[in-house]
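Right, I'll just put the structure down here and ask away after.
Of the protein chains in this complex, all but one are displayed in their positions.
This part shows chain A:
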Amino acid sequence: MTGPALIGLVVFFLYPLCANVFYSFTNYDLASPPKWIGLRNYEYLFTQDPRVGKAALNTLWFVVILVPVRMACSLGIALLLTRRKRASGFWRTLFYIPALVPPVASVVGFVFLFNPGAGPVNALLRTFGVKGPLWFNDPALSKPSLLLLGVWMMGDIMVIFLAALLDVPKDQYEAAELDGAGPGNKFRYVTLPNISPVVLFSAVTGVIAALQYFTEAAVASSVANGKTGIDAGADQLLGYPNDSLLTFTQWMYVQGFSSFQLGYAAAMAVVLFVVAAAVMAVLLRRAGLFRQKGA
């Protein structure tokens, strides 16, 4: 019964995972067979590649800023919603909908709304006498602009937090109240311990998602730059403005599938794997997270 899925696990996961390590020690352009070059890819990656450092730092920005901010906002809204008795479905749906919109559509929409000259956001700011910034066209603001988009799309985490919050046993709150706990202490001593597995889960999945941050940044770059699809001149296009949106996976895409330096892209994948595995080690140590009663 597990046949097809087992084949899938081996062919599309275990084998490529190992093969990737082999490719990372080679020079491979798909046209001729891979040529063993030892550690040269890694040497170039860590000491010479002019853009990989920038890409890694940008990715780190999304890990360190985007993930916590998204989590804090979704927890805040989920807390507000747990107190709604009536029409909770309506509110939940309302905050969830942005998470459904195809990411490409929301990026195109946001780049338009925030476009510096005629975008509605800056038009609104102008009515208040404020001169709007350049948003996606300003290297200093392009990442924060994507952060706004990321917060707007936080519905998926919010719904998970909401479910966890609704599961917190009511009698624990009552007991805390009898002990004279205020809202702050109730949150700290009752809510947080109860939802901590879910918080940990969304932190880990959030970090893994941020490590592979690609679509939003790539599309924002190309739309803000006014260019067509990414394939033509990907290396020049991605990261606009001024490499501020170039992430690790985008640089890997350029190296591997635009310049066909597949060996080098494989070395980048190994680095990504090591970082992601370290993040997951935290999760797997708490493996009880995935076991359910009756399993």
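Worth pointing out:
One rule holds in what follows: a contact is a pair of C-beta atoms (placed from the backbone, for glycine too) under 8 Å apart; a residue touches a chain by one contact, two chains touch by 3 or more; residues count from 1.
Operating definition for what follows: contacts and distances are computed from a predicted model.
From the set "Lipid-transfer protein", "Paraquat-inducible membrane protein A", "Radical SAM/Cys-rich domain protein" or "Carbohydrate ABC transporter permease", the protein name that UniProt assigns to the chain left out of the figure is "Carbohydrate ABC transporter permease". In the complete assembly, the contact with the undisplayed chain comes from A:Ser222, out of A:Ser142, A:Ser222 or A:Ser244.
Per the touch definition above, the residue from A:Leu39, A:Leu57 or A:Val104 contacting the chain not shown is A:Val104. Residues of chain A in touch with the missing chain: 1-2, 4-9, 11-17, 19-20, 23, 28, 30, 77, 80-81, 83-85, 89, 91-98, 100-106, 108-110, 112-113, 117-120, 122-124, 126, 152, 156, 159-164, 167, 174, 177, 196-198, 201-202, 204-205, 208, 211-212, 214-215, 218-219, 222-223, 226-231, 249, 252-253, 256-257, 262, 265-266, 269, 272-273, 276-277, 280, 283-284, 287-290, 292, 294-295.
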